[in-house]
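Missing here is one protein chain; the remaining ones are kept as they sit in the complex.
Think of it as A, B, C, D and E in the order they're written, each chain with its own count starting at 1.
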Amino acid sequence: DFLAALDEVKPLFGASEEELEKRMLGGIIHFSGFINDILEEGRLYINQVRKPGSTPILSIALHGPPGSGKTALAAKMAIDSGFPFIKLVSSEDMVGFSEMQKVQQLDKTFRDAYKSPLSVIVIDSVEMLVDWVPIGPRFSNTVLVALKVLLGKQPPKGRRLLIFATTTERSVLTQLDLFNRFDAEIAVPNVNTQKELAHVLNHSGAFSERDQQRAISEIQEITGSAEVGVGVKKILTAIETAKQDQDVPGRFARVMSSAIAANRSSFA
Amino acid sequence: DFLAALDEVKPLFGASEEELEKRMLGGIIHFSGFINDILEEGRLYINQVRKPGSTPILSIALHGPPGSGKTALAAKMAIDSGFPFIKLVSSEDMVGFSEMQKVQQLDKTFRDAYKSPLSVIVIDSVEMLVDWVPIGPRFSNTVLVALKVLLGKQPPKGRRLLIFATTTERSVLTQLDLFNRFDAEIAVPNVNTQKELAHVLNHSGAFSERDQQRAISEIQEITGSAEVGVGVKKILTAIETAKQDQDVPGRFARVMSSAIAANRSSFA
Amino acid sequence: DFLAALDEVKPLFGASEEELEKRMLGGIIHFSGFINDILEEGRLYINQVRKPGSTPILSIALHGPPGSGKTALAAKMAIDSGFPFIKLVSSEDMVGFSEMQKVQQLDKTFRDAYKSPLSVIVIDSVEMLVDWVPIGPRFSNTVLVALKVLLGKQPPKGRRLLIFATTTERSVLTQLDLFNRFDAEIAVPNVNTQKELAHVLNHSGAFSERDQQRAISEIQEITGSAEVGVGVKKILTAIETAKQDQDVPGRFARVMSSAIAANRSSFA
Amino acid sequence: DFLAALDEVKPLFGASEEELEKRMLGGIIHFSGFINDILEEGRLYINQVRKPGSTPILSIALHGPPGSGKTALAAKMAIDSGFPFIKLVSSEDMVGFSEMQKVQQLDKTFRDAYKSPLSVIVIDSVEMLVDWVPIGPRFSNTVLVALKVLLGKQPPKGRRLLIFATTTERSVLTQLDLFNRFDAEIAVPNVNTQKELAHVLNHSGAFSERDQQRAISEIQEITGSAEVGVGVKKILTAIETAKQDQDVPGRFARVMSSAIAANRSSFA
Amino acid sequence: DFLAALDEVKPLFGASEEELEKRMLGGIIHFSGFINDILEEGRLYINQVRKPGSTPILSIALHGPPGSGKTALAAKMAIDSGFPFIKLVSSEDMVGFSEMQKVQQLDKTFRDAYKSPLSVIVIDSVEMLVDWVPIGPRFSNTVLVALKVLLGKQPPKGRRLLIFATTTERSVLTQLDLFNRFDAEIAVPNVNTQKELAHVLNHSGAFSERDQQRAISEIQEITGSAEVGVGVKKILTAIETAKQDQDVPGRFARVMSSAIAANRSSFA
Partner (left out) sequence: DFLAALDEVKPLFGASEEELEKRMLGGIIHFSGFINDILEEGRLYINQVRKPGSTPILSIALHGPPGSGKTALAAKMAIDSGFPFIKLVSSEDMVGFSEMQKVQQLDKTFRDAYKSPLSVIVIDSVEMLVDWVPIGPRFSNTVLVALKVLLGKQPPKGRRLLIFATTTERSVLTQLDLFNRFDAEIAVPNVNTQKELAHVLNHSGAFSERDQQRAISEIQEITGSAEVGVGVKKILTAIETAKQDQDVPGRFARVMSSAIAANRSSFA
């Protein structure tokens, strides 16, 4: 009946893998050794879940600054697991849903996963899923409680489930008493050093060696520091914008500098 | 199938362009060099989106004081793009809508846009769309979350989307954790100097050279300063009111002075 | 088609003029030069709207202390405009309405107005319309947002609209971020001096010259000041109450003094 | 058509007069000169409303400590008016009503009153009608706004309306911005002095001259003061309780003393 | 028609007396002279209500620490009244009721009572009935207002009604502005002294004279004080638990000591 179950979930499977692949269109650039460590850590959890006799449910929180690549990395690990059921849960597919409808959608995804012997669920942007707004703060308690419960619920006998959840707001999850429901956490870093930035620029192929150096030194001049601290997603977009300008490295430096400044002020 | 898609969205297209043109009935007066810079910046983003292979969604926040011309400039840039789908989303068309109906309207607009290879959506007055009131503060979290999600959602393959959103409340967007969802921002300035004001008066053709000078020097006398700091929209209305009076420059000076005073006190 | 439109709105027209006339049953007493200035100002705005080619929507906020005559003055100016569509929007006609029903009523009134080439809408007691209570504070955000939107919305081509809105709570409108949506404001004063009070008493014909002087000097004695600071509406009611008493000037002085005291304490 | 209107409201009339009489089962004891002043004041307002040509709506707030006799006095004045329509509005008849149903009931009462040439409405215990609770504070804004509107609404031509509203919470009405909607106020006092208390005891016929003196001096002994400060309703109940005891004056003194103590502590 | 009324309410009567008897399964132990005083006080109020011509409604608040015996004493007094209609209102019969359903249940009980010439209603645990939670605080304003109104409402002619309401939260009732709606209050005490405790232990028959003394002196040793301060209900349960242990007095002492400690800390 393993095959029967597999059949049953097949159509879902295909659909979702495509969805997940769309999240990593920019590829996975190994701009730092940490990227490898993260993927390695992911494989460890996948093996733990795969092993018969171990705890049948394991949940991992990926947290990191905006655009640091959390979703792409979770997607990568989910696809690499090769598990017969993989599924992305995202607010993008729930625009206009009531709180109750969101909960039902969540619940359905878990019940679908329980039908497969091995499953991965990626819950993208938890703080968005619970409608978190820092003012108030406000959030959907209904969705939050459902999440808490599902993260702790034992699958039926013989079913094993791995959950990756992404969030920019580790502290929010802590406040919501949600963070400690996860079995483990993975921190996703920004592109932090000039060397890491150079790695990304090289990979893009949009800059000559000289332009690259000019851009990096201009950024240092404008921001007054060698620290970068920007998510890889913002950098990839900045490269694209710059490519429209006549002065590619100049515009890149300006866009990056204002991103760096914005990040800094949001911590002041 | 490009043409097929074009056909499909045609009827929407016509309707919305007219709507957008109604937002710039006062024209675009180049009272300062910044106006050109803004339009130039807009063209850059339009090219970025147009280019195959680049990020398929780009969102720009236009912010500035009340009446500074945000909506007119966004309308101008949208129309100039020449994209086959352009659409204005405005609270004006949603009076009496429930929060859910607003979300459905937003969602529908985006889904319509996804049918065209190239689209521009102008989201006018974001803080109004989310029912923002400074007391409390209160706002519609339902609409806010939908906006956040839609700004980050990848269009289907082969579709590209540019979003201009206007707001008087940059700081509000920051508080709502909405500002950092935008890829870039454009600041729209007030008419700030006497020279800029003179440019607008000249353009209106309502003042003789002498009356113009009298008006400007009277304003300085009343307000005790050469700074202006009023939105171009207020100025155009003030000109109209003044034209009803026997003493055109006198009334213009009084109306402008009280507008200047009001703006100043709202920052004290 | 001007006449066609006129026909269409006729039945509404008659009904509303009567409603507006009921608001000025006490007449308009010219107890101060300001009353004339206000009516003059009103005529100016009416002309501005009437003029083809000018901004097709203009909104004026009348604010002043309770009972100072805001509603009566707005009614007077609306009737004097001679516009084919004039209409009063008042909470009095919305007792027991839900927030949504109020918004629909508002919206309908504006849509009716858009059918006439020239229209005046009087929105009476804005703070009541939005269910404002100082405790909390609480108010209907739904109605407030609808008002904001409608005040800024362009009528269809060839239609022009003037709005007078009354309020005792200028500061409340400011807090609600509503005040700056108006194009202009008119301040309505209390009866402030003994001379102004005498003017009102004379006009009522209820006092002999001597009784009048006795009443005024008694008021000064009781309140310890020559300042009056009471709305014309309260004074007209006080005259009526006094007329029931044997000692007309004596009772008038007592009623007025307690009104003056109440006003003062509400500012302490 | 005066008689026609009279006919129409007749059935309501009888019912309500009975209801009002039930509120003054303990009679009106003239324990102080103020009681007469209050009734006199009431007659003045009744005459003012009765007089053709005067303001067609007048509202009076009766406020005073719990059990001081507000409802009984309002009932008395309403009945004595002899107006063809008199009606009591009380939360007692609205147990289990939703806010909207309360508003509809209120509105209906006013619309019924508008059918009679002369009407009195007694609105009993305003703070209860608006579900006021000091914690929070909480209250029904829906009912409050309806009340405000109805107190200011002009009856149809030729109809005149007098409103008596009772409340223990003058300060609450002020906070709710409701107090200043009334045209006048009447303060209802407690039984404050030993002489006033003796008057009430005499009237009850339950005490011999000696027992009366003993009771009063015992109260002074226990409370340590000659001040009384208790509502006439509480005193009438205390007399009844005491009559069950063997030691009538002794128990009366104890019950009264604890009432006095409770009142004092609630002001500390 | 006295008998007719009696017939009508008969079926309710039987059912409710049984319900009330279930509340005093532990009997009424006279561990202190106050118990008799309370029952005596109850009889006084019963007589007052029974007497024709007196106030037809009387409400008494029984308050005291948790488990002190409030419900049992109210049940006892209600049964002893011998009134033809006696009824218990308790949240236990309203699990899963909406606020409105609770109000309707309350209202129905009062309307049933109005059919009998003499009635007693026991409202058990008022703070539970209004869903009181100290955090916030939160409570059902709907139920609270209904209670306030019903406590003050006059029964129809010839009907008399006595209400006993129990609460652990006298101060909560005060905050809710509910306490002063009661005509009188009765304080129910804890078992406070060692002598009182001994009385209860004796009555249980579970302890030899020696074990009793050992238990009491051990409690004093553990808690470091001779004060007890525990409700009789807790003591009766503690006796039962202790009887399961081999060392009956030892376990009793431990259970009691922790109860005493818990009570003390909740006042620190």
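Note that contacts are C-beta pairs under 8 Å (C-beta built on N, C-alpha and C of every residue); 3 or more make two chains touch, one makes a residue touch a chain.
Model, not experiment: these values are computed from the prediction.
Within the full complex, the chain left out of the display contacts the shown chains A, E. Taking the complete complex into account, A:107 is the one of A:21, A:37, A:93 or A:107 that touches the chain left out.
Within the set A:18, A:37, A:93 or A:177, the residue that contacts the chain not displayed is A:177.
Not every partner is drawn; the one left out touches chain E at residues 22, 25, 66, 91-92, 94-96, 98, 128, 131-135, 138, 236-237, 240-241, 243-245, 255, 262, 266.
Contact between chain A and the absent chain runs through residues 44-45, 47-48, 51, 54-55, 58, 100, 103-104, 106-107, 137, 139, 141-142, 144-146, 148-150, 152-154, 175-177, 180, 183-184.
Here is the rule we go by: only the chains that are shown with their structure count from here on.
Farthest from chain A in terms of Cα centroid separation is D. With each centre defined as the average position of its C-alpha atoms, the distance from chain B to chain C rounds to 33 Å.
The distance from the centre of chain C to the centre of chain E, with each centre set as the mean of the Cα atoms, comes to 58 Å. Chain contacts: chain C has no residue touching two or more partner chains.
If each chain is drawn as a node and touching chains are joined, the picture is a simple open line. Chain pairs that touch one another, listed by label: A-B, B-C, C-D, D-E.
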